[in-house]
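The chains shown are only part of the set, and none of them has been moved.
Letters A and B mark the chains in the order given here, with residues in each chain numbered from 1 onward.
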Amino acid sequence: MSTNINFRRIVKLVRVVEENPRVKTFWFKDALCSKAKPGQFIMVWIIGVDEIPLSLSTIGDLCSVTVAKVGDATEAMHRLKPDDLIGVRGPYGNGFKIVKGRVAVVAGGVGLATLLPLVDKLKDYGCWIEVFLGFRSKHDVFQLARVERAVRPNGAVMIATDDGSIGFKGLVSELFETHLKRSKPSYDVVYTCGPPAMIRRVYELCEAWNLKIQASLEAYMKCGIGICGSCCIGPYRVCKDGPVFSAPQLRKMPELGLYKRGPDGVKIPV
Amino acid sequence: MTDLASIEPMLKVETLGLRFRNPLILAAGILGLTAPILKRVIESGAGGVVTKSIGLKPRKGHPNPTVVDLGFGLLNSMGLPNPGLEEFMKELETLRGLEAPIILSIYAFSEDELVEIGRIVSDFNVVSAVELNVSCPHVDGISEIAKNPVLVESYVQTLKRHLDKPVIVKLSPNVSDIVRIAEAAVDGGADALTAINTVRAMSIDIEVGRPVLAGIFGGLSGPAIRPIAVRCVYEITESLNVPVFGCGGIETAHDVIEFLMAGATAVQLGSVIARGGLRVFKRILKGLRDFLEERGYSSIDEVRGLAHRR
């Protein structure tokens, strides 16, 4: 087997799990993915349909991606069954840097998928982990048991939903802010992934509270290998310099959370 | 080697009335879709940059997969995604006062479009020159132009008539006789040529029995095409007295010297950035300086065209 991560491998889906009506997890075996770092992503070829970036939501002998149904490609992916084939290349990107100590993890929606292998690893390192999860409603919650297993007894899981059907009613960034104000915790780092507006808010909070941040961003991707330029935010390529960025880098991204770019590079307000 | 300034005298290139501090230019379509990344490429050491190829209207390009790594080269069928000229000029506005000329790559599906582009770009002084892409091998309506000398001459003539800037014509290797096309471009008024765009190619995923690219056909770039590109540069400079930007598979200082010896005025770097990152500029510049110093050359002008000696 080649060790060039860019060569596409065709892998068989060994399991497909419905997390909730909008989210499924797809399990497969791939030697290179098994060696990925938390926060890295792969380019998934949904054969005959599209190729899209997806974070690894599990890294192990079996790997997984956890996918929200939001458009053509993800809908096609949701139709796949065990034994169906997908193509994968990667893993790509820098991934999260592990910080030992007291950490916060702020996840919005399917952004949690990206953070799951990180939470697994943080547990192995014996970190104190406080996880803030945001969902639209209780029907959108997924993989909660896994997060709770990882956090207990050295941390806590807090949930926010837009409709208040479970946990705090409101945005997860609001939950996080409330917690910061109330407990004045001194996190060694705040990890976050989710919708850009949420990330922007969490970033602003971290700046205000003088907290280190590692934020995993999204952008439209074609090559995944840092040459096509379609994923640029500020002077950075999300696929190669990211997807995980620190505060000094985020400061050079004035557009963060304001607009993103389409396949043609045209700015789209978010 | 952080000191780019000290090696400028050995490496600088003056052509088209422009001054490039070194011969390493970012190739069209590589990263050049936004201003901040172009700025970063220049800060990384590039002597000049060519932007993504821009048309009059926004274009999404081909569906994914659009880029595949074959090991000895890349296969891409980007399909000229771009935000359209107006939007892109707003993007470039911020790029003033940089140390490297900015070359705008453009394409057009008709001469009418070229007239309009020429008029719009003439007054846009962020851009020092225009590279006319008639050679993208995977976009219908563009790939055909570079194969037809009559069309090439006419396109270039039209653009020159309406554009008050140097025009570089980017040639395709997918032709029976590249010298004939080069002549047509020069006859039309081209100030310089770039050789080469990608080589039309395809690859099949045998596990699923389908082309690896959604667009079926793509353009091959990277080391695999270097000997083809060197041949094209040599053939053109053997026949014509026109500045040629060499492009195709350059990865090392060694490769740059090869293109210069083949007759290239300067070179463009593309695929190497996938493997080598933006560090490649400084790495190659250092290699060029070492090569020149070790062999006792005082500047790259002394190696240019050397392989044409009899």
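The working rule: contacts are C-beta pairs under 8 Å (C-beta built on N, C-alpha and C of every residue); 3 or more make two chains touch, one makes a residue touch a chain.
Every value quoted in this text rests on a predicted model; they were computed, and no experiment measured them.
Trainee: Each kind of chain is drawn once; how many of each are in the full complex?
Mentor: In the complete structure file, each chain type occurs as follows: A x2, B x2.
Just so it is clear, only the chains that are shown with their structure count from here on.
Trainee: From the mean C-alpha coordinate of subunit A to that of subunit B, what's the distance rounded to whole Å?
Mentor: Here subunit A and subunit B have centroids separated by 36 Å.
Trainee: Spell out the part of subunit B that touches subunit A in their complex, as residue ranges.
Mentor: 29-34, 36-37, 39-40, 52, 58-61, 63-69, 71, 74, 76, 78, 81-84, 87-88, 205, 207-208, 210, 212, 214, 270-271, 273-274, 277
Trainee: Enumerate the contact residues on subunit A facing subunit B in the complex.
Mentor: The contact residues of subunit A facing subunit B are 2, 4, 6-8, 10, 43, 45, 47-48, 50-52, 85, 87, 89, 222-230, 232, 234-237, 240, 252, 261-267.
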